[in-house]
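One structure below.
A single protein chain has been omitted; all remaining protein chains appear in their positions.
Our next item is chain A:
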Amino acid sequence: MAVLGKSKEAFRFFTETHLLELTGLKAANLQELLYHIKTVPPSVIYCHTHNFLQQHHYLSPEPPNDFAYWITGILGEEELGEYLFSIDTIQYTTIYELRVEIIRTIENYMAKHPRSLQKFATPGDEFHFFKSVSFIFQTPYTAFDLKEFHAALQRVTLDSIYFHMFEARLRIKQGINDFSKWLNDSLQEERLANKISSLDPYTHTLGGLRTILIKLVEKRLSEPLEKPSDTALALPKS
């Protein structure tokens, strides 16, 4: 069993809840959709690439983004929908980069398939743009070491897991999830931090993600003690 360090700085588990703010903007075809994707605030892009995940976190295995869902289901452009489903959100560390990739994907498709410009949603089926207003607050759970971290992971809500794995990384603009940041910076658990940051959380349900996190920590807890310097691995740059 590993003898593990204690951090001077506790990991404080936060959680979040949110309200959807409507913009009054809507799109009935690909051109209108693209125009708004280019011009809406970043919080709108964040919302439409994460809203499905927040609302349907029990679904497995591939919660799509709202753009892909609408393009597939309403415009019937399944190929474009598939391209958008497949965007590897985890590789983007800012909303700006993610937005650029979505725009590039749609523009490329429109250029190759001009007939797609002729498709319109029927009234009532338009794409409506909205953003998420996030309310973030602290939970009673804190951890100074890996054991406490392991215990807290089992108790916090899925909204808390969501906040630290998704929202902190992309929306709070840290570029890395909170767990990896703390494990690396405060506990010198570089290997574990790296394992967590290299997960693709978008391909798991939040419940499934919690299980994986717990298992990774359990595995580390069962390992013999290793000097941090022996295990150091480079973390992705934020």
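Here is the rule we go by: a residue touches a chain if its C-beta (ideal position, glycine included) is under 8 Å from a C-beta of that chain, and two chains touch if they have at least 3 such contacts; residues count from 1.
As a working rule, contacts and distances are computed from a predicted model.
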Protein that the absent chain corresponds to, by UniProt name, given "Glycosyl transferase family 1", "DNA polymerase Y family protein", "Branched-chain amino acid ABC transporter permease" or "BlaI/MecI/CopY family transcriptional regulator"
"Glycosyl transferase family 1"
Considering the complete complex, identify which of A:100, A:117 or A:133 is in touch with the unshown chain.
A:133
Sole touch to the unshown chain from A:20, A:100 or A:117: residue A:20
Hey, which chain A residues sit against the chain that's not shown?
15, 17-25, 43, 52, 55-59, 69, 73, 122-126, 128, 130-137, 157, 159, 171-172
